[in-house]
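Yeah, one chain of the complex is gone here, protein chain that is, but the others are all in their spots.
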């Protein structure tokens, strides 16, 4: 019986996993629970593991309740809600010793195995649903809400919070609301009637989530595009980036439609493929609109030729690469950080690109805005490299803020007045300011502003050339511009100083890294941390690397891509860089880093 | 007057440049001269500089006569044949002090400038042509042959050799032959009648070209494809790779058509673009044909997605990247070595590719064959990275040889008998030999051999998977396979040992590097040389790098791409790697390297 | 999260074909598509057609791109090699494989997204190349696998599950194929196996590139009222100008027909199709009129199904390339390599 477990009470510090079948409606039940815990003031982490199909395959969802406010995936599964008979055996095997498992006791008994160290709690969900609801579809859907009710009883969620959430969700669908509430109550009451609730794992109100929201990175990035003033979005659907454009469309429908005329202050184009999507973005940005495309690995591969054009012809473009597991089609619904090299050197010839590395939805928002500013300032493509974990999971995030004083940095874009004031003929690729950045103009603005854009050899005046010196002149300026980029991108952030050990990481690794560092430091290890936020690297990266005798580089790919960039683009001696690599497609846990660091140190690295 | 020049006689050691207009038929005259010198037993280097259009723009051709047998471009222009009035001024400016210039004295005088240190020789070519020939087209064409005659007199080419060449070229066109001979003679006689010939710059018979041929890299590569047994070629036309497929088609027409039936033992497909070209190659190679595609930078960019598929699904493919100046469309008729990174990491996700670096047409032939063997042995794409200089210029090359004992290495491809003998079910992605290379089968061979190829997540059995461990298992094996590749690729070659200075280079840099080394060594510098011939690097590269305190890395791109690969893939400390970069699109000269090395040494590098 | 192994139980009662195989021998791994997905019905029809044509499974090769539809190549003929390529680029893979071995039976399965958006160029050019290949577009008007965006074949006014309305005119793959000169163009419906199976068999036997646009509703994202690609709509709004019987080489023509109404056409492999005209005017060998008919019916929101166009005398890929009879991938090396002697001869030109 719950409550009778020998395990010590674990308040606000445990992980629940839901084992579902995709397409069965479990997502809303799981998110209901996540939100409820959050509203009770307790920090949560939600991670969704779903298959690359539409219906009928196993899917999992994990909720970590984390008093300490960690943002990484939980270390173990303490409570498992087994809703998929097919995966029952391996689900059971995954529960931590001393944990609990809730299953549907309507299932045939022969399905069930048991573990001595896991307490299994059967609840006849199917039967209850048949009893309480009519129709197959409703019964299937309500089973999910019902297990939410069961769970509420088991971990002591406030039923009023849950009901409040249902009220909001179904504000305009009273009948549906009632059905949902009934399912919730049924589960809740059944659990309390049959077991002594709550379990030692339970949620207790805190005040730790005030001013925070639960938002995914793609939605946050879309908000960033909206706020940055992007007017043209082009894309080709691809998991896990699709929801970024969906969100942008939603926001535009609300905030970019003239209420009087219904006319749109934006254009969203579903292109025929990624080559066309980036072409549209380049064309629009060349013509002065802020334009972007969200994509993932295969799209990056297809965009290479155009990305080289944009680099060489110096056209702004913003690309969101929501990374998934590669190579090739790989595992489209799993997460990885594996496109750094493909983006940094996208295209043939001598090319270099600017990359931004958000660590969370919050930075997806801010970096989206920065990406547009940088793309226009530098007149070059800028990549925002997020990943499936950031992009598609809801993260507890300090409420996004906006400075109404913000004005877009259009860079060296000459206005009609500026062109009119020119006393000499306008030339496109001069470098009057010595920072490698030329001036540009838009079509239609002035009879004096025309220039010709081409990916073929051109000189500083913008004229076609096959002359060696003229060609090289432009290439050298582009190299200079890239050095300027290093001074403009968001700087790396560091935590700690003076230790001889350092850890360098980026993006979604930040969450597990911080948790790992806490554990390592608690164990007495002095170690500093640098979170890289962009490529090319600023001097602060150089300095951090120089200041540490040994450095761990933590990243989510097989080939140590961040370490490669550090090795090539800084003065660091690569022998001082120790890789900790995680590339199985699931979000990283802190354990992997703690173990990784300790393993290297055990080999006698000089600290 | 020629002959009266104060310059010392320079026998078999000078450079002639022809300044032409493209599309005017000068190519055959220039090649006539190149071949004639070669037949006189004197080593030559021919370099063609042509514009990216079809007709009417300036084009240049250089012939270096090099007693010593150097293979690089000449250091200066000693004799200029100015056939393009439009570029006359800059052509004149390019002549080395003490040099000569031949021009058409039919031109209006006001066109001509002069230099005190250059002797200008006017010959009334246009007038002579009008006098001797009928019809505009013939007159234009014969002007070229006529200047060849003039040149023959000036530098003392054997008229019999020239006539012999014309006899061969026009063996079946007697009238045309006669016209050409007449033009040649006219020029020759005119020169001898008006000047005291030859100049101090002259050609004297040697025996240094016996057993050598003049062949370009694309033709040699096509021969390699023919001899390796390639049966499927797919491509999309792109300069400077087009002539590779043209040559292959020509060879196939001769050696792969059944004389009885006219049926073809090959298929050549002009695809609709490069994405399709590589797709066809992958499909054909997957189905057991040796298949290849020639392309250049933009094609490499477009092939990225498919290249990732071939890496991950483990399908052989041979890609010839005849590099030209990037990024983007760049300068299509200029040479560079700028696609190393784009090829080595082609595609998103964790990918790695095998690259071969021919230094000359001779290696285009041998490496083409090796590429097919490696692609099948390793079941992965193999890139042959040549460049425009190698691919499109005629190089003096020791006669290619063939070992009739050669048998294609089909790698771990199970025959019908081997499949029949299997006692267990066939699985595609096992690693029974521990070298990371699995076994494969072909469709249609046996009812027991079927497997499913996919770019999405798969396990070692070949089944679809989204399981972390199964995915990682395959990725780790692929990494193992890449380590095996390092043991199979052609090893780097070294020259010299024991010096503390080393120079590392590859591909078409070899020619100027060897000449530069001779000069540096003659000046007393001890320096060793390593020519890298493939990526991944074998242990010999590691050893060479380790054995030298300072290393010059010579390459033809802006971003030090070879140095990047060395930095990442070996243990070398990058501070010991000094870049000498040349990226103006023209073939490198030895001077650039000599100066580069001396400049670094002058800065006090530890030798 | 891997597939459930599908139990392969011997069914002693099932009828066998001439190879001694039963229908189930032409199945593949278990489908992971949504219950009711049209694509599963097409898979079943392919199984049936291959079984009836008595194709040796290992002489079949299966190609696809990416999408729900493209997944289905794993669900039929387990004994065949399959290649699930990248999105929209399967035609080039199939072309290359066909170049390497002309003797295999190629079946390509694609979706409307895969073939009409990202893959339109490759589709157009494989049609021009005319390899012997059955090419299916499982056309549902949406991107199923990426959850319901409009595809290029979505009709004007179609409403997505999210509520957006499509305003772009649809591309009709049949009209496109006709304009591109395809030699065999048909349309089927996943819900009508009786019409589809003979079409598949005719396509597989046509000796060239056979394109079949199969309306195959997506029950999850595009089967609601108002969708012209829904089961209900297609069932009601299709028209077949000719009906088709497929006759295997060794069987006598059994169907009795009145001259003038039925057009028997002999296919590449000796099999025949009998075209029974339902519309008296319709001539499936007149490309111009076929296109006009399809276009006219489209204006009336009707889908023309059946065998729409067929050009009996068209040179296929290998005929045009004059390729050897033997598969290129099986030619002995000695036949391919001219040898050392010839090399010296070749090099004489380069002196």
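Structural remarks
As written, the chains take the letters A, B and C, and residue 1 is the first residue of each chain.
The rule is simple: a contact is a pair of C-beta atoms (placed from the backbone, for glycine too) under 8 Å apart; a residue touches a chain by one contact, two chains touch by 3 or more.
Here the structure is a predicted model, which means the values were calculated and not measured.
Considering the full assembly, A:213 is the residue among A:27, A:213 or A:525 that touches the omitted chain. Checked against the hidden chain, the listed residues B:88, B:236 or B:529 yield one contact partner: B:236. The chain that is not drawn here is touched, among residues A:256, A:460 or A:521, by A:256.
Within the whole complex, the absent chain has one touching residue among A:102, A:154, A:276 or A:478, and that is A:276. Within chain A, the residues in touch with the undisplayed chain are 35, 38-39, 213-215, 219, 223, 226-229, 231-232, 234, 251, 255-256, 258, 262-269, 271-273, 275-289, 291, 305-306, 309, 399-404, 406-408, 441-447, 449-456, 459, 463-467, 470. Panel shows chain C; residues 117-121, 124-125, 128-129, 152, 167-169, 171-172, 175-176, 178-181, 287-289, 291-292, 295-296, 315, 320 of it touch the chain omitted from the view. Within chain B, the residues in touch with the undisplayed chain are 23, 51-58, 86, 236-239, 242, 246, 270, 272-274, 298, 328-329.
Note that only the chains that are shown with their structure count from here on.
Centre to centre, using the average C-alpha position, chain A and chain B are separated by 45 Å.
Chain C has residues 1, 66, 86 in contact with two or more other chains. Chain A has residues 51-52, 298, 328-329 in contact with two or more other chains.
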